[in-house]
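One protein chain omitted, others in place.
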Amino acid sequence: MVFSDPILLGCLLTVFLPLSAFALIMIFTRDNPKLSLAISLVAATIPLIIAWTFFFKLGGRAPIIYNFDWMVSDLVKVPFGFLLDPTSLVMFVIVATISWLVQVYSIGYMAGDPGFGRYYADLSLFALAMLTLVISSGLLQLYIAWELVGLASYLLIGFWYEKFSASEAGKKAFVVTRFGDIGFFMGLVFLVIFYGSLDIATVNSAAVANSMPPWLITTSGLLIFCGVMGKSAQFPLHVWLPDAMEGPTPVSALLHSATMVAAGVFLMTRIFPFFAASATTMTVILAISTLTLILSSTIALAATDIKQVWAYSTVSQLGFMAMGLAAAALASGTLFAGYYHLTTHAAFKALLFLCSGVFIHHFGTNDFFTMATQGGRKLVIPMACITIAALALAGIFPFAGFFSKELILTALAHLDNKLWLVLGLFGAFLTAYYSFRVIFVMLFPKSPEAYSKVPGHIAHVEDEAHGHGAHGHADDAHGHGHDEHHGVPWVMIFPLLVLASFTLILGFCQDYLEKLLLGASHPHAMNYFLLVAAVGCALSGIALAWLDWGRKDAKCVGFISRFPALQTFFIQKWYMDHFWRWFLNRFIYGIFSKWFTYNDRRVVDGGVDAVAFSTVGSGRLLSFIQTAFLQYNLLFMVVVLAGVGIYLMMGR
Amino acid sequence: MLLFNQLQTYLYLALVLFAIGLYGVLARRSLIAILISVELILNAASINFMAFNRFLAPHPAVGQVITLFIMAVAAAEAAIALSIIVAVYRKMKSINVEHATELRG
Amino acid sequence: MDIMLFGPELFYLGMALVFFCLTLRRQVQVRLDYQIALALSAVGVLVTGLCLFQQGDLFFKAYRVDLFSQIFKFALALGLFLVLTISHNLAAIEERYQAEFYFFLTTTTIGMMMLVSSVELLTIYVALELSSYSLYILVPLRRGDGIDVEAGIKYLFIGAVSSGFMLFGLSYIFGATGSTYLVDILPKMNQLVNSPIGIIGLLLALAGFFFKLSVFPFHFWAPDVYQGGANQVVTFIATASKAAAVALLLRLAVLGHASGYNFTIALVILSVVSMTLGNLVAIVQKDFKRMLAYSSIAHAGVFLMGVLTITEAGYIGVIYYALAYLVMNFTVFMVLSEVAADGRDLQISELAGLYRRSPLLSMSLILGIFALAGVPPSIGFTGKLLIFTSAMNAGYFWLVVIGAVNGTICLYYYLKVLYAAYFIDDPGLPVITLSLPMRLLNYALAAIIIGFGFCPDRIVELAKAAAKAVL
Partner (left out) sequence: MLLSPFVGLLVLLCLKNEQKFLIRAVSVVASGISLALSIFTFVAYDKGLGGLQFVEKYEWVQTFGITYFVGVEGLNAPMLLLTGIVIFTGCLTMWELEDRTKEYFIWMMALVTGVFGVFMSYDMFFFFLFYEIAVVPMYILILVWGSTRKEYAAMKLTLYLMAGSGLIIPGILLLYASSGLNTFNMLLLHGANFSPWVQKVAFILLFFGFGVLAAVWPLHTWSPVGHVAAPTAVSMLHAGVLMKLGSFAILRVGMYLLPEGFQYWANLMMILATAGIVYGVFVGLAQTDLKYVIGYSSVSHMGIVCLGLATGTIDGLNGAVFQMFAHGIMTALFFSSVGYIYDRTHTRDIHELGGFSKIMPVASAFFITAALCGAGVPGMASFWAELLVFVAAVQVFPVAGLLAIAALVLGALFALRVVQSTFFNEPNPKFVHFEDVSPFLGIPRMILIGTLLFFGFFPQIMVSMIKSSVVPFLQGM
């Protein structure tokens, strides 16, 4: 049956090839880099082909659903299945493509690393999980894949586990996303109990709204959004994503910018009608995502680690997508704006990371000021690509970001409250500023002394260990021997070019994609005011960046240094890390854990021991009855006998 | 009714004897004195048997037989007790019960 | 009069005569005495076994021979035989007294055999005294520094006072009912308990029997005697003597039950106190035998629990457990006397390294201890469970709860023994070698403890028939 149905076969292959690649590498070929690579690449290429084939063959057709029983208990019925509709197909393609590109890229990036095999195994695991997530037909299956994605992320972030910061970051990522996932899980449990099915198609249908009271929809919607918050790094659970940059850069490109973190937003699009059924939910989402946008953009202003900048940029863009979706839902629009931004963002952000990876690989530092002073712009292709990507990020025509951002802003403009739009525009301005801060520094490097005033920047390599956090030397610990700076290998350049071309093309695929996703293209009236405002914000951001960083006699301090308090606030990341650390130490370890342990040792266990000791003690006490003196014994005997006798007489 | 022809008289007599014996057992410190007190208790029982036999029993011989048995058994008991007391004296050079206080706890 | 009815008693009487003659000899032949004793007691077991299914009355119906009595007689004969098997090295008793040791063991066995058959007050009294007096003498026979005579004197006086009480109580019962036959007394018990004379009589009478079983508050002799007596003598007291006492109590308990609710409550309290006190005090003991003495006090409480149900199930349980107790207690004492081959008192800590010194003995020790603690699959567990079951069936819920809790407490000190035997090692202590018969004995005991614990059916059926006879 499987073989007679090529579509099903394709789906199954997509899932099981990476799985078997993971298993094979983990069990057998971990210590053989070549073979591991081959296995993993095969397992990445075939899904890629399948994805594109499906995309073109099935694009316009009605959703195809396969369902098999996975586990059937009583109330809980978990099917294992596939849902191929435009929403999943687009994401399918994105994931398969970037996944494949990153695998290719990593050949160069990770060459010589002792954990090469393990790296590819983990990538395969990720591919398995992410692809399953994308094409799964039920929410629970999606959740399972979601968790597995988290697992892969954990393994990949902590890939260089010898480093404390890396393993710590992995742990943080897992636990923080888990925090959100719990909400997701609770939401699913609510759905199971009150609705009975987790089938995506059913959940999206109107039946839900009819069978569940509104408060329940709101509650479960919000709970599910908790999962989105965790995975897509929305405030206040965004803290893990910047730390996740401890992982190898290709991983950051794949997981922590393009695909995995987008899974949250993908989930929102996946069950968009369900979310849209509750306005409260959507307002909350809108508020949170806007806050996230502003927060992360401001933090990015002050970051000196190139990956940190892009990480916060990712956070802000994810917030932006969520804003788009929420706004669309509130204004009864479509999911296209957010989804489109997701697509374009995947391309240009992956590009940004991969380019940065080239620099990091080459210079052995994450600090873009150092890269700049060491001649970063001499790597022409990466420099060009990174500039393209930054332009897209800033939302400049004709790059992809321009179109998708404009769509989201349009959606925001449809809202009654124009505050959202203003904040969105402000975010766009900040985005343009911080991305071109990087670009201008790299393009027009000054002398190292010029950057010494930049807070957080480490001027001398020797000082790195004392630098801001441990991020200063993220990648040089794994020592993959790039001391001789030979040219950048083609396996690393090739993905850059592919992605750059996507960045250029995607903007003009808007109509095609919209038609694909929504069935029809809505030629929307260009809101020229908005257009001007958006581009204006972006350009002013770029201009400000030029003033601060680009021009010859730039002060190289950033406009934000005029407000020292704010600057510190931003450098300290709004004290969110502090908050969580405080929360963890203070409440979890300090109060609950400590006192429960104390209680366990002293009260519960102590009680048990007390019973034991008092038993022994009473034995010792009672043993005094047995005196050595015969007549006391006899007396005792007589007295007891008399007592019993009296009792019997009384009771007569 | 004569006092000595009443069951109660003998029962009280036996009870008093029993009490004296019991007191002796508890109060005297000499092993031999304790032994004698035990014999008093046995004799109290004997008196009871005889009295009951005389006044109540359907079968006239039972109590007397029992008493005879008690006397025999008491003799044996005395013999055994005395022999052990002799052993005590040999090892402890004392027949005071207060000196036999090794085992405790 | 069918001689078979009185067969076992007659046989042991003959055996006693043989040893009486042997005691009169001038020169001492220890090995010969031992061989004769062992051979005769083995024959005795055989004889008793042959007489197992005899039935009838003797001596003007003062003496009842039924399955119940015969089972216990068999147990007694077996107990004697077992004790003699570990008497091959009587280091604790001077050689010239060893013939007397056998003699008195035999006479006390006769006394106990008579005890389990007696159904008349005077017979009971005489049999009880016969069995006790021999033991009074056996205890101070040990050579030692004086604790033996101290133990003997305490045993004697507590025993004498108790039997004095008993006799005094019996006299009241006799007076109130006009009969000395249990059969005649039983129907009159009901009105008897309403008079002070009846209550006092019954209470005092029970004193003597409780003394034998070492139920609280008549338990004071047990620790001292266990510690002070020679190991073999104590083994006999702890095994056979206990079985006889249980048998006697089973015969008499009907009386107590007939006396009504209050009396039963009193017995329940005594049972609870016995169990708890015995177990608690046992925890703090250092001397192995003394600990076992307290354990026996606790077991007396368990027996009492079964006895006071006065149901067939309870009696089955008690009979089963009495037999089981004989075997498992013997097992422990056997280990004890083998380890303390020179006849000394064994401290618990001196069991150190037993698993190395003699794996077989340590296995027996584990089985014996687990059986005493009521851990399955052992006869101890099954017996205890049967008793608890019957008590629960009779409605003593709290008694069972307390009993079960006590089961936990007792485990503590039993495990301390295992701890010493299994965990502590003293390399200085030599390996213990066992003769072939001893090894066989060990295996046999292990087989019995496990086998009958797991498949109690045959014994239960037997006990059922016996219980029917006595109820």
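Going in written order, the chains are labelled A, B and C, and every chain counts its residues from 1.
Keep this in mind: a residue touches a chain if its C-beta (ideal position, glycine included) is under 8 Å from a C-beta of that chain, and two chains touch if they have at least 3 such contacts.
Please read these numbers as outputs of a predicted model, since none were measured by experiment.
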Give me the visible chains that the unshown chain touches, in label order. A, C
By the document's definition of touch, the residue of A:Asp5, A:Asp511 or A:Asp600 touching the omitted chain is A:Asp600
Touch assignment to the omitted chain, from C:Val18, C:Val233 or C:Ile316, lands on C:Ile316
Among C:Asn89, C:Asn262, C:Gln347 or C:Thr389, residue touching the chain not depicted: C:Thr389
Which residue among A:Pro33, A:Gly108, A:Gly158 or A:Gly376 touches the omitted chain? A:Gly158
Using the document's contact rule, name the residues of chain C that touch the chain not shown here. 313, 316, 355, 366, 370, 375-377, 381, 385-386, 388-389, 392-393, 395, 397, 400-401, 404-408, 411-412, 415, 418-419, 422-423, 455-457, 460-461, 464
For chain A, which residues touch the unseen chain? 26, 30, 69-76, 78, 140, 143-145, 147-148, 151, 154, 158, 161-164, 166-168, 170-171, 174-175, 178-179, 182, 185-186, 189-190, 192-193, 588-589, 592-594, 596-597, 600, 604-605, 608, 612
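Methods note: only the chains that are shown with their structure count from here on.
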For chain A paired with chain B, centre-to-centre distance based on mean C-alpha positions, whole Å: 97
Between chain B and chain C, centroid-to-centroid distance (C-alpha), Å: 27
Mind checking the centre-to-centre distance between chain A and chain C? Centres are C-alpha means, answer in whole Å. 77
Mind pulling the chain C residues that touch 2 or more other chains? 153-154, 157, 161, 165, 223, 284-285
Identify all positions of chain A at which a residue touches two or more other chains, and write them in rising order. 623, 626, 630, 634
For the complex, which residues does chain A have touching chain C? 612, 615-616, 618-620, 622-623, 625-626, 630, 633-634, 636-637, 640-641, 644-645, 647-649, 651-652
Which residues of chain B touch chain A in the complex? 22, 25-27, 29, 34, 97-98, 100-105
Per the contact definition, I'd like the list of chain C residues that touch chain A in the complex. 153-154, 157-158, 161-162, 165, 193-194, 196, 199-200, 203-204, 207, 216-218, 220, 223, 262-263, 265-266, 269-270, 277, 279-285, 409, 412
